[in-house]
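The complex appears here without one of its protein chains, the remainder shown in place.
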Amino acid sequence: MIDNHLHHGNQLQLDSRRITWRRVIDLNDRALRETMVGLGGAANSFPREDGFEIVAASEVMAILCLADSLADLKRRLGNIIIGETRARRPVHARELGAHGAMAVLLRDALAPNLVQTLEHTPALLHGGPFGNIAHGCNSVIATRAAHKLGDYVVTEAGFGADLGAEKFVNIKCRKAGLRPACAVLVATVRALKYHGGVDVKALEREDLAALEQGCANLDRHLANIRDHYGLPCVIAINRFAHDTPAELEQLARRMAHHGAPVVVTEQFARGGAGAEELARTVVELARPGGSELRFVYEDATPLWQKMKAIATKIYGASEITADTRVRSRIKQLEEQGYGHYPVCVAKTQYSFSTDALLRGAPSNHVVNIRDVRLAAGAEFVVMVCGEIMTMPGLPASPAAMTIDLDDQGRIIGLA
Amino acid sequence: MIDNHLHHGNQLQLDSRRITWRRVIDLNDRALRETMVGLGGAANSFPREDGFEIVAASEVMAILCLADSLADLKRRLGNIIIGETRARRPVHARELGAHGAMAVLLRDALAPNLVQTLEHTPALLHGGPFGNIAHGCNSVIATRAAHKLGDYVVTEAGFGADLGAEKFVNIKCRKAGLRPACAVLVATVRALKYHGGVDVKALEREDLAALEQGCANLDRHLANIRDHYGLPCVIAINRFAHDTPAELEQLARRMAHHGAPVVVTEQFARGGAGAEELARTVVELARPGGSELRFVYEDATPLWQKMKAIATKIYGASEITADTRVRSRIKQLEEQGYGHYPVCVAKTQYSFSTDALLRGAPSNHVVNIRDVRLAAGAEFVVMVCGEIMTMPGLPASPAAMTIDLDDQGRIIGLA
Amino acid sequence: MIDNHLHHGNQLQLDSRRITWRRVIDLNDRALRETMVGLGGAANSFPREDGFEIVAASEVMAILCLADSLADLKRRLGNIIIGETRARRPVHARELGAHGAMAVLLRDALAPNLVQTLEHTPALLHGGPFGNIAHGCNSVIATRAAHKLGDYVVTEAGFGADLGAEKFVNIKCRKAGLRPACAVLVATVRALKYHGGVDVKALEREDLAALEQGCANLDRHLANIRDHYGLPCVIAINRFAHDTPAELEQLARRMAHHGAPVVVTEQFARGGAGAEELARTVVELARPGGSELRFVYEDATPLWQKMKAIATKIYGASEITADTRVRSRIKQLEEQGYGHYPVCVAKTQYSFSTDALLRGAPSNHVVNIRDVRLAAGAEFVVMVCGEIMTMPGLPASPAAMTIDLDDQGRIIGLA
Partner (left out) sequence: MIDNHLHHGNQLQLDSRRITWRRVIDLNDRALRETMVGLGGAANSFPREDGFEIVAASEVMAILCLADSLADLKRRLGNIIIGETRARRPVHARELGAHGAMAVLLRDALAPNLVQTLEHTPALLHGGPFGNIAHGCNSVIATRAAHKLGDYVVTEAGFGADLGAEKFVNIKCRKAGLRPACAVLVATVRALKYHGGVDVKALEREDLAALEQGCANLDRHLANIRDHYGLPCVIAINRFAHDTPAELEQLARRMAHHGAPVVVTEQFARGGAGAEELARTVVELARPGGSELRFVYEDATPLWQKMKAIATKIYGASEITADTRVRSRIKQLEEQGYGHYPVCVAKTQYSFSTDALLRGAPSNHVVNIRDVRLAAGAEFVVMVCGEIMTMPGLPASPAAMTIDLDDQGRIIGLA
């Protein structure tokens, strides 16, 4: 509808170079990350630089997961900013008349999906905004439905206890009024050894010294959850086949002084039975009055201070930086009335810093904000601290090469 | 998979400038007709010129409609030519390992859809290759299934009795071994007046002189069907509200000398009842032995002669022309072993000539072949005689602007 | 200035997709034939499809060669059409305010260059419009200057006696009021054997039969010059090393019946001395009253008829064709007042037809007009009958690879 509007006279005076809304296609197609569209002459709209994202990376997915009703969904879709005019006025999807039809397309999708686990228990699967560009949590509607349907609601926040938990608390809980009773901090011996400096290829070998050192990473996650979010926390050690008893024991001992329960779980290998102890611990911790949710910043905190609060409190940075253009943009967002939005961090999930290679629990690093993006429909401001990938690629031998029909017309090669 | 192959070392030595396979998306999006993909640097595959087509325009649709089994489907998909190497060797989808997965995606789609008409009678709806680039007929599998399920099978061929019937006979009947018992030639007073020279805006006014003149168009269609395809034929006048009794009467009188039945039908206004006389006439004509299907050319006829046969016999042209590049390409196709394929005409449906403005029954015109394209999976050679549109655009006020959710969450504005 | 105008508000309402004026750079750079410019965001003007031409292919070169004064030069530059508005109004260079500065840049270039031949005689070298897109003749100013300075003026018309002579007569002579006294028709035994069917690689072998057959080509050129342009003509056989005495003798004998002098010339090998007989013959033919220049068409002839006249009279075609778009464009040019312009043919120089492989003197072929282009500054209408190359490419081993500085800083490798 955007290019069609440009083609048919462009009454909104959209600047074709300042269109920020990208096409979406749900394929892993790296060649569509950056494209030119509208080539081939006057019958084909106007040439402009564009790109495709997958569905999970679209602001529409974030909106679907934050909307609390059909009316709210439509309102938010209408608020999407698709670009700017030559005079730099933001233009909204509603000005194109696109939001009604978008809401129609999403009407059924707004209802949560009830699915069955391999052990025949029910689960709600609903929504999947990319943790690298959006808030990484399932839909508010599904979580609320679960609250009405079950005794305990377990949900996941994508991309680590720093990115995931921070956005779960400061965006989803804040906006949906959720008050979690406790947090499960999942750790693996593998990952902690990696944070202790072990090479990726050597992670299957026992290495108690590296494990010891990597625990600094876990320490900080635990502190974030308890001190900054105000939640009781259990550490769940997700056991892998190569973990040695000595490693598991040392990890439990190393974390003991925090006074948080440490539980080894084996749900991957043994199903629900493997997580029973964890479940009992959660029930124990999640007693009424046991948590007092805290936010890292208040709505009224200015955007720059919000960003600084996340970087310094959660990531251990000493300061944040940004070039003139980015700082001007942040200032402009305040002036345009978006200062009360929460901040959605987009950075590497491999480090507390913005440097994926800096492991453990780095401190006093500088977080450079490369860009900020307004998600006016999702109602947050994205703080971009690295390269963000919103369209995956295929590997050298994609699965499609082995998927086939056999002579009887049966599908093979899906594994 | 093509761009992924280019990205990961290009073992097939594909020439990125000679990739002929285009992406497909089922939206009316003119800005995707001609694109550049793979921009943005070395992580995003290689820059190249590309474009998108809608599903109906893809060779995959033509293949689905011509395949007679899952195995044939997969074989044809594997035969698709996606481009050429630098040494100009054609490269097939099977060389990418793509055809198995493509067949898996289409497995269920290969089964015909049984739907219900507004009068609760069954109908098979299956496949829709674009008449402007492909053969415009529904699937062979559906037609064959219908043969086993009903007493009479009625099917439609898209884009006029010249484009549609010619391709139905010379491609679909030839390849699927179908032997039609009779043909229904649909005509409208409106269209014949247009062919008689009336301006589009004046078609609702009675104009017996123009109608008389426009019948030359209908004469030729009738002659084509009876003389060139060997089929008995009934002329069905599809009555419109503005047709006057005098026009209908004159039309019937004007065609009488041919000895073919002329029936006025009103199925649009009155449903099945409006076509009862037509049905009875068809039953009458479709008696065993009443038809003797003929082809316009034989398999063994060289491609150039096939093209000439269609142009001169069906379209009334005096000759065909093509520039050196096109003639070389035709010669090359012969040498590569594709000379026995049928020819699929891609030209305007508004005229027997290649000039959309030349109405009636033009004779002795020249048909210039601008391009030829090999559909190695669909197994025909496309003879391109004009601009071919394989991706529609939206109007200035697309329907999406009126589609909406009302306050109760009901969809409105779909009409 | 065009992209700058688009960038700074586009007051002229130029449609960025309908800009027809291309950039010019005097390098052989095939990668610049088709480009996208204005990429990279809002600071860099607007993205659009563009291309580069070499200087000789630019309308500016044609203008320089047809202008008869500085004032006429500036007027013509201002008349250049650079593109269209969205409402399809043509926009001129003068509307951009570009023509004054263009005229300043060309002020000194408008004066003819006097150079010295290897035999120390003077010659004027001035202007070189590409024969494949423009009229292929040197400047009017130089030819007029030569008339005032010498007893006999010898000039050349590029690209064969069909393309070159036709455009020299119907464009340059018509517009500049020149009245040639006689024509020299240059032929080679090589080329005539080629037109007689000999393979390019076998041209150095004596082949009297092919030569005999190829003379049909020379017959037609001679007839064109004498009958259609009204000029007395001498045939100059440009002798090559491999020509045999038998071939030269046969060629002279074969052409004798026309009554036109046939002279063997060796100016390439022997300099001026090798062309003395030719010169004497020209002096003989060029006597006052010996010629009566005729045009192939009159100014008032409609454009389509002009095109048909050239195609049928000079090229031996039976008719001309064009698709609807091209015919509409021709009609539009008439309506816009350009109908009185001469026609400048752009076609292959290898054949009287539009098919480069059709040798000899083909008759009754069809000339298909692919496109027409208005050169409103040069004041002619280009009739495009094939692929036109306005930017050459480099060979696999360009001369630059051998050009070098030696140890003493001397330039080597220029040969």
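What to note about this one:
The chains carry the letters A, B and C, assigned in the order they are written, with residues numbered from 1 in each.
Going forward, a contact is a pair of C-beta atoms (placed from the backbone, for glycine too) under 8 Å apart; a residue touches a chain by one contact, two chains touch by 3 or more.
Only a predicted model underlies this, so the values are computations on that prediction, with no experimental measurement involved.
In the whole complex the chain that is left out makes contact with A, B, C. Residue A:Ala356 is the one among A:Ala43, A:Ala356, A:Ala399 or A:Leu414 that touches the chain not shown.
Within the whole complex, the absent chain has one touching residue among C:Leu118, C:Ala400 or C:Ala415, and that is C:Ala400.
For the chain missing from the display, the contacting residue among C:Val37, C:Val55 or C:Leu208 is C:Val37, taking the whole complex into account. When you scan B:Glu49, B:Glu95, B:Asp219 or B:Glu387 for touch with the missing chain, the hit is B:Glu49. Take chain B: the residues that touch the chain left off the picture are 9, 15-18, 36, 39-42, 46-49, 86.
The chain not displayed touches chain A at residues 36, 321, 323-324, 354-357, 366, 368, 386.
For chain C, the residues touching the absent chain in the complete assembly are 1, 3-4, 7-9, 25, 29-40, 43-46, 49-51, 70-71, 74, 96-98, 100-101, 103-104, 107, 393-396, 398-405, 407, 409, 411, 413.
To be clear about the criterion, only the chains that are shown with their structure count from here on.
Two copies of one chain, chain A and chain B, form a contact in which over half of the residue numbers belong to both partners. Between chain B and chain C the centroid-to-centroid distance comes to 44 Å (mean Cα coordinates, whole Å). Inter-chain spacing, taken between the CA centroids of chain A and chain C, is 65 Å. Between the CA-based centres of chain A and chain B the separation comes to 47 Å, rounded to the whole angstrom.
Residue numbers of chain B whose C-beta contacts span two or more other chains: 36.
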